[in-house]
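I am attaching a structure below and will ask some questions about it afterwards.
The complex is shown incomplete by one protein chain, all other protein chains being positioned as in the whole.
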Amino acid sequence: MAIMTIRDAINETIREAMRRDKDVIMLGEDIAGGAGTAGGQEAIGGIWGTSVGLVGEFGPERVIDTPISESAIIGAAAGAALAGKRPIAELMFSDFIGVCGDQLINQIAKFRYMFGGNTRCPVVVRLIYGAGMNSGAQHSQAFYNLLTAIPGLKVALPTTPADAKGLMNEALMGDDPVMFFEHKALFGKKGEVPEGLHRVPFGHARMAREGGDVTIVAFGRMVSFAEKAADALAEQGIGCDVIDPRTTSPLDEEAILDSVEQTGRLVVVDESPPRCSMATDILALVSEKAFTSLDAPPQMVTAPHSPVPFSKELERAWVPSPDAITAAVRRTLDWG
Amino acid sequence: MAIMTIRDAINETIREAMRRDKDVIMLGEDIAGGAGTAGGQEAIGGIWGTSVGLVGEFGPERVIDTPISESAIIGAAAGAALAGKRPIAELMFSDFIGVCGDQLINQIAKFRYMFGGNTRCPVVVRLIYGAGMNSGAQHSQAFYNLLTAIPGLKVALPTTPADAKGLMNEALMGDDPVMFFEHKALFGKKGEVPEGLHRVPFGHARMAREGGDVTIVAFGRMVSFAEKAADALAEQGIGCDVIDPRTTSPLDEEAILDSVEQTGRLVVVDESPPRCSMATDILALVSEKAFTSLDAPPQMVTAPHSPVPFSKELERAWVPSPDAITAAVRRTLDWG
Amino acid sequence: MQLSRDALLHAYRQMATIRQFEERLHEEIKTGQIPGFTHLYCGQEAAAVGVCEHLDNEDMIVSTHRGHGHCIAKGCDVTGMMKEIFGKRDGLCKGRGGSMHIADTTIGMLGANGIVGAGAPQAVGAAIAAKLDGNGKVAIAFSGDGACNQGTTFEAMNLAVVVGVPAIFVFENNHYSEHTGVGYAVGTSRDIASRAEAFGMKAWRANGCDFFDTYKVMGELLDYVRKEGKPAAIELDTERFYGHFEGDPQRYRAKGEVERLRETRDALKIYRDRVGEFGPVDMAELDAIDSETAAMIDAAVSEAQNAEPCDPAHVTEDVYVAY
Partner (left out) sequence: MQLSRDALLHAYRQMATIRQFEERLHEEIKTGQIPGFTHLYCGQEAAAVGVCEHLDNEDMIVSTHRGHGHCIAKGCDVTGMMKEIFGKRDGLCKGRGGSMHIADTTIGMLGANGIVGAGAPQAVGAAIAAKLDGNGKVAIAFSGDGACNQGTTFEAMNLAVVVGVPAIFVFENNHYSEHTGVGYAVGTSRDIASRAEAFGMKAWRANGCDFFDTYKVMGELLDYVRKEGKPAAIELDTERFYGHFEGDPQRYRAKGEVERLRETRDALKIYRDRVGEFGPVDMAELDAIDSETAAMIDAAVSEAQNAEPCDPAHVTEDVYVAY
């Protein structure tokens, strides 16, 4: 087991996949960087540093820098996948799904179904997402709910280096399109990463904490906030299950329902605004399928129904906080 | 009160608005029709017939036929709105939101907030939506959930001719962007329409049926399916409240919560697939805010997690049916 | 240019098949047996066939909402297509796709597409794959004159030039996008091909109602693309004989326009008029092909009519490979 960051885990996993499978290719803006400049290729390695060294090893035919044309990037990835490749397409910010939305929701997601089941379109779209770096309303959003809503897409959100590797390998070896959400504030997060062809199957949640009194389901960066809250509560004798679903589509319903059956209390933490969010998705699941288990109203801790603001103070108020999670847990315990 | 179809109510309301307010303009593909042809303009009046006669009365400067460029259509509407106009932009099918998604979710939705509150962007986007006409996977979707998720947008779904008029007037006289969803299978639906400047405020649900035993919340075309189910159940002595929220953003939470407080039973009917849908949104609302009122697990009646299929048999199986609603109501009654 | 008898007859058979497929659909739609809305390719036969007669199964095409002609020209099973359009369970796409979503990736037909402009970047991706595979194959995006105003089409052309791949943009200019004239919607100073040129691509122009012209110019284009490994474009001047979709009252047409087009711009007539220049073919042989095709389409329609309907239990199949 090596200790590494999520950034490096993604880089290494892609590198190994490209060595193993010549059909794995990459497309994106500045993923090599420096194309057509005096400094030359590989000046950058992606603005997130996740593709460092790849163009050097695999060449510009497989690590393709593109113009600023997101629809063409995703569309080309779709076409290459229909033609037998396994493209990894990078959306520098998940906020840009609106620029290429059709290729995601009407093309990649639907080919297999509408073409009668004979087609595979194994595109992995990397979407860098999330608030917390004062990047403003158009560079901070967490749109996994919008893509979870689309049948035909799978959606992964790794929160540890090991899962980043395991889920990426799973995405690259599966035959379905995967929306791979990487939180920009988590790239530097370190952890142990298994050697070799580590795979994490989709639809299997990770139990980040076990506590037994309250169930917290959290997504992406919110998992670490939930862990923080759970640790603080543990000191006060309150035990929380913290569930990191790892993929929202497919979703490990069982892990969530099992935990709620035991705890009777649910808090869902989601970095998106509340409406038609993963938070509502989980509350609906639990209230429909574990109704009798619930001892208190399930709670949502989400961003407010507003765009992401720029300034430090405002953005801090916008992002769900560990304190808000703690308060929600307490509300479920103090109920009735 | 005149009796007319939803199609005609929309046409008439827009006509009256354009007479009243010279800043109201329209943009879309073939909304006049016949531009650059021997047959000449107004050959068509929109493929849905909702803009018949408008180019004749208001001229091609105000009823603008555009090339097939949805991003430019919505973008131009946004720019015209910033410059003081009240554009009505037509998306021939709501399925095309992916083609112009950025202008909806990152532009129109956010200008006011991110520009500090001094800006207005009163664009009305008409989105023709819905399954039931064997139009296939890319021409049948009901994407109101995706846009309800976006802070800054309002979302309306009229289900009667009177509401079509009232909500359209409200949209055209308000100062916020409105996503106006029109179900293609409802255009021919007839009903009474008040004369004059009839307005229906956003965020006020319509009680389509009062029954008191079970609360059914339904959206768009599903309202009439819910009414059908409610009528059948009424004959068996089961009274349903059928709530038509009319707008999903803002949402009339109170009407829903009040009804559930009385009935203790909830069924939500939504033409979208289940994940991160309006169905989950309402279940989450009720389970969080009317927890103690619920006497049975709330039920979702939605399309399955699949694209919309083409053939008659498959599409019929895909669209939620009155029978499925009846069954869900019975499940809530038979509970426990 | 001289062509072998086989080549000449095959091309004619392909065009006749498309024509009769579409003329027959036009009739069948009136009976109400065909669900949804259908866009007929009638009038454009020389375009699809003039392009696809150059291709084999490993060359790839991406099509449009008006895709029947491309599908047939690329070799899709005609009976399977008919069943699909009738919405039957053993249709080419199991009744889930319909007229606008016919595909058969095993023969390089990557899909008709209901979203105008969506296909062009996909062809670029397929061309990227072809380049990597180094097999000399090409990928073709069919687009209409309307689709050439969609941002994706432009992005695709630029990307193809930047990455230097054998993607070919075939613009079928049938002068209308729905009910709008090309002279209005394409604001360009010259023509559609000149847009491709502005993106740094070589572009050709041909008569898309004349198989021989399309075939010849396309041949030159393909020589260039295969030799240089670069993208290229071709604008085909062609005609649509029916409405935008079936049911379109076509009030935007000039009086007598369709009759005139059927007289002067009919791909099958033009083929018969000119075939003598390219090789020895008897009109009687063509007549025979017409009859064989009619019988084949007849059979396909009755097979489709009698085929099993879809089973509602299958509605959620094949959303994923594994979920």
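Order as written gives the chain letters A, B and C; numbering starts at 1 within each chain.
Heads up, the rule we're going with is that contacts are C-beta pairs under 8 Å (C-beta built on N, C-alpha and C of every residue); 3 or more make two chains touch, one makes a residue touch a chain.
Since this is a predicted model, take the numbers as computed values, not measurements.
Among the residues B:53, B:79 or B:304, only B:79 touches the chain that is left out of the figure.
Between the chain not shown and the residues C:62, C:112 or C:185, the one that touches is C:185.
Touching the omitted chain from subunit C are residues 149-155, 158-162, 184-190, 194-195, 197-201.
Subunit A residues in contact with the hidden partner, per the touch definition given at the top, are 29-30, 33-40, 43-44, 47, 65-72, 95-96, 99, 133-139, 304-307, 309-318.
For subunit B, the residues in touch with the chain missing from this view are 22, 25, 61-62, 64, 66-67, 69, 71-85, 87, 102-103, 106-107, 111-120, 151-152, 154, 174-176, 203, 250.
Convention: only the chains that are shown with their structure count from here on.
Put simply, the chain farthest from subunit A by mean CA position is C. Work out the mean CA point of subunit B and of subunit C, and you get 36 Å between them. Put simply, the C-alpha centre of subunit A and that of subunit C have 39 angstrom between them. The distance from the centre of subunit A to the centre of subunit B, with each centre set as the mean of the Cα atoms, comes to 30 Å.
Shared contact sites, meaning residues of subunit B that touch two or more other chains, fall at 95-96, 99, 136-138, 304-307, 309-310. Residue positions of subunit C touching 2 or more other chains, listed in rising order: 91, 93, 96-97, 101, 113-115, 151-152, 319.
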